[in-house]
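First the structure, in the form of C-alpha coordinates, and then the observations on it.
So, chain A:
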Amino acid sequence: MGAAGIGGGTVNLYSWLSQFFGDPDRRHGPDSIVHRVGEHLLFSGEALGWALLLAVPLGLLLGYTGKAAGLVTALSGAARALPTLGLVTLAVLLAGVGDTAVLVPLVALAAPVLLVAACEGVRSTDPDLRDAARGIGLTHRQVLWQVCIPWALPALLAGLRTAAVQVIATATVASYVGLGGLGSYVVGGLATRDFAQTIGGALLVVLLAVATQLLFALLIRYALPAGLRRARD
Partner candidate 1 sequence: MIRFDGAAKRHPDGTLAVEGLDLTVPAGRTTVLVGPSGCGKTTILRMVNRMVEPTAGRVLLDGTDVAQLDAAKLRRGIGYVIQQAGLFPHRRVIDNVATVPYLLGWDRKRARTRASELLELVGLPPETARRYPFQLSGGQQQRVGVARALAADPPLLLMDEPFSAVDPVVRSGLQDELLRLQAELNKTVLFVTHDIEEAVRLGDQIVVLREHGRIAQVADPATLLAAPADEQVAAFLGRDRGLRGLALRPAEGIVLLAANTPLDGWTLAVDQEGRPTGWQRSAETIRQVAVFRPGLDTLRTALDSAVLSPARVAVAVDHAGRVIGLAPRAAVLDALDAAGPDTAAGITATGVADGR
Partner candidate 2 sequence: MGDEPLVRWHWIGTHLGYLRDLLLDHAVISLLPVLFGLLMALPLGLLCVRFPRLYQPLAAVFNVIYALPALAVFVVLIPYTGLATQATVMTPLTCYALAVLLPTTVDGLRSVPEPVRQAATALGYGPWRRLAAVELPTAVPYLVAGLRVAAVSSISLASVGALVGRGGLGYLFMDGFQRTFPTPIVAGIVLVTALALVTDAVLLLARRLLAPWARRESVVGR
(Lines give C-alpha, C1' and ligand atoms only; values in the text may rest on other atoms or scores of the structure.)
Protein backbone atom coordinates (compact mmCIF):
# COMPACT_ATOMS: atom_id res chain seq x y z
CA MET A 1 0.00 0.00 0.00
CA GLY A 2 1.83 2.99 -1.33
CA ALA A 3 0.08 6.09 -0.04
CA ALA A 4 -1.04 4.59 3.20
CA GLY A 5 -1.25 7.71 5.32
CA ILE A 6 -4.26 9.87 5.65
CA GLY A 7 -3.96 13.41 4.41
CA GLY A 8 -0.44 12.57 3.41
CA GLY A 9 -0.09 15.32 0.85
CA THR A 10 -0.46 13.93 -2.65
CA VAL A 11 -3.31 11.56 -3.03
CA ASN A 12 -3.57 9.09 -5.83
CA LEU A 13 -7.18 8.16 -6.18
CA TYR A 14 -6.53 6.15 -9.30
CA SER A 15 -3.92 3.92 -7.69
CA TRP A 16 -6.26 3.26 -4.76
CA LEU A 17 -9.08 2.31 -7.06
CA SER A 18 -6.95 0.05 -9.22
CA GLN A 19 -5.58 -1.57 -6.09
CA PHE A 20 -9.14 -2.13 -4.80
CA PHE A 21 -10.59 -3.48 -8.00
CA GLY A 22 -7.47 -5.49 -8.82
CA ASP A 23 -7.58 -7.49 -5.57
CA PRO A 24 -8.63 -11.13 -6.33
CA ASP A 25 -10.77 -11.07 -3.15
CA ARG A 26 -13.07 -8.68 -5.07
CA ARG A 27 -13.80 -11.38 -7.65
CA HIS A 28 -14.44 -14.48 -5.52
CA GLY A 29 -15.61 -15.44 -2.09
CA PRO A 30 -17.61 -13.70 0.63
CA ASP A 31 -15.79 -10.38 0.17
CA SER A 32 -16.31 -10.23 -3.62
CA ILE A 33 -18.08 -7.27 -5.15
CA VAL A 34 -20.91 -9.39 -6.53
CA HIS A 35 -21.54 -10.93 -3.12
CA ARG A 36 -21.45 -7.59 -1.32
CA VAL A 37 -23.74 -5.91 -3.86
CA GLY A 38 -26.11 -8.86 -3.47
CA GLU A 39 -26.17 -8.49 0.32
CA HIS A 40 -26.66 -4.75 0.01
CA LEU A 41 -29.56 -5.08 -2.41
CA LEU A 42 -31.10 -7.89 -0.39
CA PHE A 43 -31.49 -6.04 2.86
CA SER A 44 -32.30 -2.77 1.09
CA GLY A 45 -35.07 -4.57 -0.81
CA GLU A 46 -36.29 -6.31 2.31
CA ALA A 47 -36.50 -3.02 4.18
CA LEU A 48 -38.32 -1.35 1.29
CA GLY A 49 -40.74 -4.27 1.10
CA TRP A 50 -41.65 -3.97 4.77
CA ALA A 51 -41.96 -0.22 4.52
CA LEU A 52 -44.26 -0.55 1.50
CA LEU A 53 -46.40 -3.09 3.28
CA LEU A 54 -46.72 -1.00 6.42
CA ALA A 55 -46.91 2.54 5.06
CA VAL A 56 -48.65 2.49 1.70
CA PRO A 57 -52.06 0.98 2.62
CA LEU A 58 -52.23 3.23 5.67
CA GLY A 59 -51.19 6.27 3.65
CA LEU A 60 -53.75 5.58 0.92
CA LEU A 61 -56.51 5.20 3.47
CA LEU A 62 -55.58 8.30 5.45
CA GLY A 63 -55.22 10.26 2.24
CA TYR A 64 -58.62 9.14 0.97
CA THR A 65 -60.48 9.95 4.16
CA GLY A 66 -58.50 13.17 4.52
CA LYS A 67 -58.28 12.53 8.24
CA ALA A 68 -55.11 13.07 10.23
CA ALA A 69 -53.25 14.31 7.17
CA GLY A 70 -51.62 17.06 9.21
CA LEU A 71 -50.61 14.50 11.80
CA VAL A 72 -49.07 12.26 9.14
CA THR A 73 -46.94 15.13 7.88
CA ALA A 74 -45.84 16.11 11.37
CA LEU A 75 -45.00 12.54 12.38
CA SER A 76 -43.05 11.85 9.25
CA GLY A 77 -41.14 15.06 9.80
CA ALA A 78 -40.20 13.88 13.25
CA ALA A 79 -39.30 10.43 11.91
CA ARG A 80 -36.95 12.02 9.41
CA ALA A 81 -35.06 13.50 12.34
CA LEU A 82 -34.27 10.04 13.79
CA PRO A 83 -30.55 9.34 13.33
CA THR A 84 -30.11 6.05 11.51
CA LEU A 85 -26.72 5.32 13.04
CA GLY A 86 -28.28 5.65 16.49
CA LEU A 87 -31.13 3.31 15.60
CA VAL A 88 -28.77 0.73 14.10
CA THR A 89 -26.46 0.63 17.09
CA LEU A 90 -29.35 0.56 19.56
CA ALA A 91 -31.11 -2.21 17.60
CA VAL A 92 -27.97 -4.33 17.62
CA LEU A 93 -27.48 -3.86 21.36
CA LEU A 94 -31.12 -4.76 22.02
CA ALA A 95 -31.71 -7.49 19.44
CA GLY A 96 -28.23 -8.70 18.58
CA VAL A 97 -26.59 -8.74 15.13
CA GLY A 98 -29.17 -9.92 12.62
CA ASP A 99 -31.97 -9.03 10.28
CA THR A 100 -34.00 -7.11 12.84
CA ALA A 101 -31.10 -4.88 13.73
CA VAL A 102 -30.64 -3.70 10.18
CA LEU A 103 -34.30 -3.75 9.14
CA VAL A 104 -35.77 -1.63 11.93
CA PRO A 105 -33.74 1.50 11.22
CA LEU A 106 -34.05 1.19 7.45
CA VAL A 107 -37.82 0.65 7.63
CA ALA A 108 -38.00 3.61 9.99
CA LEU A 109 -36.21 5.59 7.32
CA ALA A 110 -38.32 4.50 4.35
CA ALA A 111 -41.78 4.19 5.86
CA PRO A 112 -42.45 7.88 6.61
CA VAL A 113 -41.43 8.88 3.07
CA LEU A 114 -43.84 6.35 1.58
CA LEU A 115 -46.59 7.22 4.04
CA VAL A 116 -46.50 10.88 3.08
CA ALA A 117 -46.23 10.09 -0.63
CA ALA A 118 -49.28 7.79 -0.54
CA CYS A 119 -51.30 10.11 1.68
CA GLU A 120 -50.56 13.30 -0.24
CA GLY A 121 -50.83 11.55 -3.59
CA VAL A 122 -54.38 10.41 -2.89
CA ARG A 123 -55.32 13.62 -1.16
CA SER A 124 -54.24 15.69 -4.14
CA THR A 125 -56.73 13.95 -6.45
CA ASP A 126 -58.69 16.57 -8.34
CA PRO A 127 -61.83 17.02 -6.18
CA ASP A 128 -63.97 17.44 -9.30
CA LEU A 129 -62.76 14.08 -10.51
CA ARG A 130 -63.70 12.41 -7.21
CA ASP A 131 -67.06 14.15 -7.28
CA ALA A 132 -67.71 13.03 -10.82
CA ALA A 133 -66.73 9.44 -9.98
CA ARG A 134 -69.09 9.39 -7.01
CA GLY A 135 -71.73 11.06 -9.15
CA ILE A 136 -71.75 8.35 -11.80
CA GLY A 137 -72.22 5.75 -9.10
CA LEU A 138 -68.83 4.40 -8.03
CA THR A 139 -68.56 3.18 -4.46
CA HIS A 140 -65.87 4.58 -2.18
CA ARG A 141 -63.80 1.46 -2.70
CA GLN A 142 -64.09 1.83 -6.47
CA VAL A 143 -63.24 5.53 -6.36
CA LEU A 144 -60.12 4.74 -4.34
CA TRP A 145 -58.99 1.95 -6.66
CA GLN A 146 -60.04 3.34 -10.02
CA VAL A 147 -59.50 7.06 -9.54
CA CYS A 148 -57.38 8.02 -6.56
CA ILE A 149 -54.70 5.33 -6.69
CA PRO A 150 -53.96 5.85 -10.40
CA TRP A 151 -53.86 9.56 -9.67
CA ALA A 152 -51.47 9.02 -6.78
CA LEU A 153 -49.19 6.72 -8.78
CA PRO A 154 -46.68 9.36 -9.90
CA ALA A 155 -46.37 10.70 -6.34
CA LEU A 156 -46.05 7.15 -5.02
CA LEU A 157 -43.32 6.25 -7.49
CA ALA A 158 -41.46 9.46 -6.68
CA GLY A 159 -41.72 8.59 -2.99
CA LEU A 160 -40.52 5.06 -3.67
CA ARG A 161 -37.53 6.46 -5.54
CA THR A 162 -36.58 8.74 -2.66
CA ALA A 163 -37.03 5.92 -0.17
CA ALA A 164 -35.03 3.45 -2.24
CA VAL A 165 -32.13 5.83 -2.75
CA GLN A 166 -32.07 6.75 0.91
CA VAL A 167 -32.21 3.14 2.03
CA ILE A 168 -29.40 2.08 -0.30
CA ALA A 169 -27.26 5.03 0.77
CA THR A 170 -27.96 4.55 4.45
CA ALA A 171 -27.60 0.78 4.44
CA THR A 172 -23.86 1.54 4.31
CA VAL A 173 -24.10 2.56 7.94
CA ALA A 174 -25.47 -0.86 8.84
CA SER A 175 -22.10 -2.39 8.04
CA TYR A 176 -20.74 -0.58 11.07
CA VAL A 177 -22.36 -3.20 13.24
CA GLY A 178 -21.11 -6.02 11.03
CA LEU A 179 -24.05 -6.66 8.75
CA GLY A 180 -22.26 -6.97 5.42
CA GLY A 181 -23.15 -5.16 2.25
CA LEU A 182 -21.03 -2.58 0.48
CA GLY A 183 -20.54 -0.68 3.71
CA SER A 184 -18.23 -3.50 4.83
CA TYR A 185 -15.54 -2.17 2.50
CA VAL A 186 -15.98 1.35 3.80
CA VAL A 187 -16.12 0.53 7.50
CA GLY A 188 -13.57 -2.28 7.26
CA GLY A 189 -11.18 -0.03 5.38
CA LEU A 190 -11.59 2.75 7.91
CA ALA A 191 -10.87 0.36 10.78
CA THR A 192 -7.72 -1.09 9.19
CA ARG A 193 -6.61 2.19 7.59
CA ASP A 194 -6.90 0.49 4.19
CA PHE A 195 -7.97 3.49 2.18
CA ALA A 196 -8.05 1.69 -1.14
CA GLN A 197 -10.81 -0.50 0.25
CA THR A 198 -12.72 2.37 1.87
CA ILE A 199 -12.73 4.54 -1.21
CA GLY A 200 -13.49 1.67 -3.55
CA GLY A 201 -16.47 0.70 -1.39
CA ALA A 202 -17.68 4.28 -1.22
CA LEU A 203 -17.53 4.56 -4.97
CA LEU A 204 -19.55 1.36 -5.38
CA VAL A 205 -22.29 2.66 -3.06
CA VAL A 206 -22.40 5.91 -5.00
CA LEU A 207 -22.74 3.98 -8.27
CA LEU A 208 -25.48 1.78 -6.86
CA ALA A 209 -27.43 4.81 -5.56
CA VAL A 210 -27.09 6.66 -8.85
CA ALA A 211 -28.15 3.53 -10.77
CA THR A 212 -31.24 3.23 -8.58
CA GLN A 213 -32.03 6.87 -9.18
CA LEU A 214 -31.78 6.35 -12.95
CA LEU A 215 -33.81 3.15 -12.85
CA PHE A 216 -36.67 4.95 -11.15
CA ALA A 217 -36.40 7.90 -13.51
CA LEU A 218 -36.93 5.48 -16.39
CA LEU A 219 -39.72 3.69 -14.54
CA ILE A 220 -41.55 6.95 -13.91
CA ARG A 221 -41.09 8.01 -17.50
CA TYR A 222 -42.25 4.82 -19.17
CA ALA A 223 -44.38 2.88 -16.70
CA LEU A 224 -47.02 5.51 -16.03
CA PRO A 225 -50.21 5.51 -18.08
CA ALA A 226 -49.91 8.07 -20.87
CA GLY A 227 -52.87 10.10 -19.63
CA LEU A 228 -51.35 10.56 -16.20
CA ARG A 229 -48.00 11.54 -17.60
CA ARG A 230 -49.60 14.26 -19.66
CA ALA A 231 -51.84 15.39 -16.84
CA ARG A 232 -48.77 16.22 -14.78
CA ASP A 233 -47.15 18.42 -17.42
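If you want to know what made the cut, all candidates are chains of the complex that A comes from, given by their letters.
Here, a residue touches a chain if its C-beta (ideal position, glycine included) is under 8 Å from a C-beta of that chain, and two chains touch if they have at least 3 such contacts; residues count from 1.
Bear in mind the structure is a predicted one, so any value in this text is a computation, not a measurement.
Although all of 1 or 2 belong to the complex, chain A touches just one of them, candidate 2. Within the complex formed with candidate 2, the chain A residues making contact are 6-7, 11, 13, 70, 73, 77-78, 80-90, 92-94, 120, 124, 165, 168-170, 172-173, 176-177, 183, 186-187, 189-190, 195, 198-199, 201-203, 205-206, 209-210, 212-213.
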